[in-house]
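Note sheet for the following structure.
As you look at this complex, bear in mind that one protein chain is not there, while each of the others sits in place.
The block that comes next holds chain A.
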Amino acid sequence: MDMALPIVNATTAALARVSAAFNAPLARAVVFGVHIDGHLVVEGLLIAVIVFQLSRKSYKPPKKPLSEKEVDELCDEWEPEPLCPPVKERSHIDPAILESAAGPHTTIEGKEVVNFASANYLGLIGNEKLIDSCVGSLEKYGVGSCGPRGFYGTIDVHLDCEAKIANFLGTPDSILYSYGISTIFSVIPAFCKKGDIIVADEGVHWAVQNGLYLSRSTVVYFKHNDMASLASTLEKLTRGNKRTEKIRRYIVVESIYQNSGQIAPLDEIVKLKEKYLFRVILEESHSFGVLGKSGRGLAEHYGVPIDKIDIITAGMGNALATDGGFCTGSARVVDHQRLSSAGYVFSASLPPYLASAAVSAVNYLEENPSVLANLRSNVALLHTGLSDTPGLEISSHVLSPIVFLKLKKSTGSLATDLDLLETIAEQVLKEDSVFIVASKRSTLDRCKLPVGIRLFVSAGHTESDISKACSSLKRISASVLSDHV
C-alpha cells in the first residue's frame, strides 16, 4: 500500500503533464480559422497510417520459374505408361482365313462352308460380268489411281460411276469416296459445324459416331428407332428457339441399322423433318440395292420422293460387291463436298477397277430386278426358320437382309455375352460348316445396343443352305445356352 501510492501518484502526475502538454498549445492553435483540437491530430495520424498501408503493394511470394536442374530432375523422374495395355488372356479374336472368294460358299481350311458372314446381298461376288469389267479396267488403268481427286487422280471411270449412280437414284449428281466407312465421317463434318444441332439415333454405328464427334456440333441422341422419342426431342429443341435462320439442323439416321437390323421409318421421319425444318442425312449402306421395288433404297421402299431427303450416303462394299462409297443429294450438296470434305480432298481416289465394278453392278441390278425377289424370299425363309431358336431371338426387321439374333436373357456383361455368342459361332463353323459371326464392339464404340449373331443373307444362297444354317444354329444354341436359358 505504501509503495503503490507513490506509483499511482507518479503515473497520474505524468498523465496530467502529457495531456496538458498535448492539449495546451494545440488547444489554442487556430489554423485558417479552424480550431484544431487534440483528437484531430490522432485522427489525422490514423488516416495517414491507413493511407500508407493501402498504398503498399500486397505481398505475393515471388514466382520462381523452375531451374534447368529442376526440370532435368522432373524429366528423369517421369515414367510413361506402356503404349498399349498388357495382353489379356481372354481377348483373342482369331478370324477364319478364307481361301477362296467370299461368295455364298467359300473355303476355310480346305473345307467348303456356307458363308453367312459377307454382306454380299445380290450375290455379285464371282459374277462374270463384274470380273470382266474389272479385268478390262486393270489392264487399262492399273490398280491404284496414284493421286487425290484434285490433282490428276480423277479418272474417267470415276466420273462415269458418279453419273451412273446419280442416274440410277434420280438425283442431279453424286460424289465418290475411296473407302466405305470414310464416307459418312467425311460428309458429316463437311456440313455440320460448331454450333449446329444434330439429332441422331443412339444405335448408329461407329463411323457415324466418329463423324458426329469430329463435327463439334451439339449432338442429341434419341431412343433407337423410336419415332415418339424423336418427335419429343425435336419439339424440345425447337420450342422457344428464335434463331432458326442461323442454325443448321440435321437428323442423322441409318436406313438399316448395323447394330440391330431395324429399318428406319422414313415416311414418319420426313413428316417430322418438314414440320420442324431439319435436314435429313440418311446412311444407306445396307439398303442400297436391297430395299425398294428396283433396289433404289429406302426412299423407293416407302414411296418418298428422293428430293425430300437432303443427303444420302452409302458404302458400296455391300450389295454392289465393290469398295468405296458415294454421297448424293442436290447439286449444291454435292458441289460443296468437292472442296470441303476431308476424305475426298486429302485422300487418294478410288482405284479405277472398283469404280468400273460399281458401274457393272448397277447395270446388273437394272437388268435383273428378279435378284431382289430371290433375296427377299431367302430373308423370309431364314426368318421363319430361326424364329424358334432356343435362347436366341430375332431382333431385326422382317425385311432386313441382316438377320440379327440376340440372347433372350443377357448374362449382364457385354464380355460374357460376346463369349457365349462366339462359342456358338465357332461350334457352328466347326461341326456344321456354316460360317456365321458374332458382332464385335470396339472400345471406342459408344453404342449401347446388345451384341448378337449376325447373318448376312445373299440372293445367291439356296434353300438347302438356309435350312442347313437354321438347323445347325438351333442345335448348337440349344446345347451351349442350355444352362443360360
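To be clear about the criterion, a contact is a pair of C-beta atoms (placed from the backbone, for glycine too) under 8 Å apart; a residue touches a chain by one contact, two chains touch by 3 or more; residues count from 1.
Everything that follows uses one rule, which is that contacts and distances are computed from a predicted model.
Asker: Of the candidate names "Nucleotide binding protein 1 (MinD homolog, E. coli)", "Aminotransferase class I/classII large domain-containing protein", "DNA-directed RNA polymerase subunit" or "Beta-amylase", which one corresponds to the UniProt protein name of the undepicted chain?
Answerer: UniProt lists the chain that is not shown as "Aminotransferase class I/classII large domain-containing protein".
Asker: Which listed residue, A:A14, A:V143 or A:L414, touches the chain dropped from view?
Answerer: A:V143
Asker: Of the residues A:G153, A:G203, A:G261 or A:G385, I need the one that contacts the missing chain.
Answerer: Residue touching the absent chain, from the options given: A:G153.
Asker: Among the options A:N225, A:S287 or A:T322, which residue touches the chain absent from this view?
Answerer: With A:N225, A:S287 or A:T322 as choices, the missing chain is touched by A:T322.
Asker: Of the residues listed, A:L234, A:L282, A:C327 or A:L354, which one is in contact with the missing chain?
Answerer: A:L354
Asker: I'm checking contacts with the chain that's been left out. Which of A:H105, A:H224, A:R279 or A:H383 qualifies?
Answerer: For the chain that is not drawn, the touching residue is A:R279.
Asker: On chain A, where is the contact patch with the chain that was removed from view?
Answerer: Touching the chain left out of view, chain A contributes residues 66, 70-71, 74-75, 78-87, 91, 93, 95-103, 106, 115, 117-120, 125-126, 130-131, 134-135, 138-147, 149-156, 158-159, 178-182, 191, 205-207, 210, 213-214, 244-249, 277, 279, 315, 317-318, 321-323, 332-333, 336, 338-339, 342-343, 346-348, 350-351, 353-354, 357, 435, 437, 440-445, 456.
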